[in-house]
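Left out: one protein chain. Kept in place: all the others.
Here the chain labels run A, B and C in written order, and each chain numbers its own residues starting at 1.
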Amino acid sequence: MEHATGHGDILARLEATIAQRRLGDPAASYVAKLNAKGIAKIAQKVGEEGTETVIAALTGDRAELVGEAADLIFHLMVLLSAKDVPLAEVLAELQRREGISGIAEKASRSE
Amino acid sequence: MEHATGHGDILARLEATIAQRRLGDPAASYVAKLNAKGIAKIAQKVGEEGTETVIAALTGDRAELVGEAADLIFHLMVLLSAKDVPLAEVLAELQRREGISGIAEKASRSE
Amino acid sequence: MEHATGHGDILARLEATIAQRRLGDPAASYVAKLNAKGIAKIAQKVGEEGTETVIAALTGDRAELVGEAADLIFHLMVLLSAKDVPLAEVLAELQRREGISGIAEKASRSE
Partner (left out) sequence: MEHATGHGDILARLEATIAQRRLGDPAASYVAKLNAKGIAKIAQKVGEEGTETVIAALTGDRAELVGEAADLIFHLMVLLSAKDVPLAEVLAELQRREGISGIAEKASRSE
């Protein structure tokens, strides 16, 4: 994958697509169908894809892990969209933490 | 967040940081510590953060959801790094699916 | 394990112990501490133990699976207690379904 059509472009376009489909016809769009079912159902999908990513990492091949990780990110973005949280806010939080490096980063986690 | 320092830049830099810390001193880096514990422990963190994201979406405020989503993406990236899967492969899979729109997209899912 | 001190006795005693400790001193009891943190935290533990049971089944030895399954049942019982749901209600539901056998049982599931 070239950097020219890089990470940000794909995620930004996916976020726009999800926002556009969100209030569409549940019979014509998976995103609209999930939103019609409500937040609990969308959250459930995030939990399920988290479990499937765990299983793919432990027992699956590379293609399975790639597919499950894509499913997890996709459903997380559907959830964020349904809660009106831009992905940029989540990435800004990741960036903020990235500045807290090494052992300091570790100490700032609630473990 | 400006597009100039956009999604892709943050994720690319985070991916590089994780790759660099991965084989570092477990006493000095949270990423190194997780990798020293092995894939099962890293996968467990992805599963836990998935659950915490579900709970934040259902009962938490906006800041909690942002924090848990950031935790989930972070640990997913640590898992992908530990399995030598570039984030670009996952995003390419997302991009491939994005081309399958509407009801066709839905039909292509294994539900 | 003898039937004389069988499954039901252990679970009934555990349920009574959890009910008794539930409103106790959080500094003196793990059950009281969890309840003091609220339903979301107890539910989170159930989700985490579910993930750990998955991982133990896929990568662990017999003792790890036994330990994680025990943790899962224990935290599920703490959750049911916190929601004032007797284990007997859950077992009655299992018994009801058991009467729906074979392919009929399968058809009654929402998959």
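Brief remarks on what is shown
As a convention for this text, a residue touches a chain if its C-beta (ideal position, glycine included) is under 8 Å from a C-beta of that chain, and two chains touch if they have at least 3 such contacts.
It should be emphasised that the depicted structure is a prediction, and the values quoted were computed from it without experimental measurement.
Taking every chain of the complex into account, the omitted one touches A, B, C.
The residue touching the chain not shown here, chosen from B:Leu11, B:Val31, B:Ile55 or B:Ile73, is B:Ile55.
Contact between subunit C and the absent chain runs through residues 1, 3, 6-14, 17, 21, 27-30, 33, 39-40, 42-44, 46-47, 49-51, 53-54, 57-58, 62, 65-67, 69-70, 72-74, 76, 79-80, 83, 85, 87-95, 97-98, 101-103, 105-106, 109.
Against the chain not shown here, subunit A presents residues 40, 43-44, 47-48, 50-52, 54-55, 59-60. With the whole complex as reference, residues 47, 50-51, 54-55, 58-59 of subunit B touch the missing chain.
Here, only the chains that are shown with their structure count from here on.
In terms of their C-alpha centroids, the spacing between subunit A and subunit B amounts to 8 Å. For subunit A, the set of residues that touch two or more other chains comprises 47, 50-51, 54, 58.
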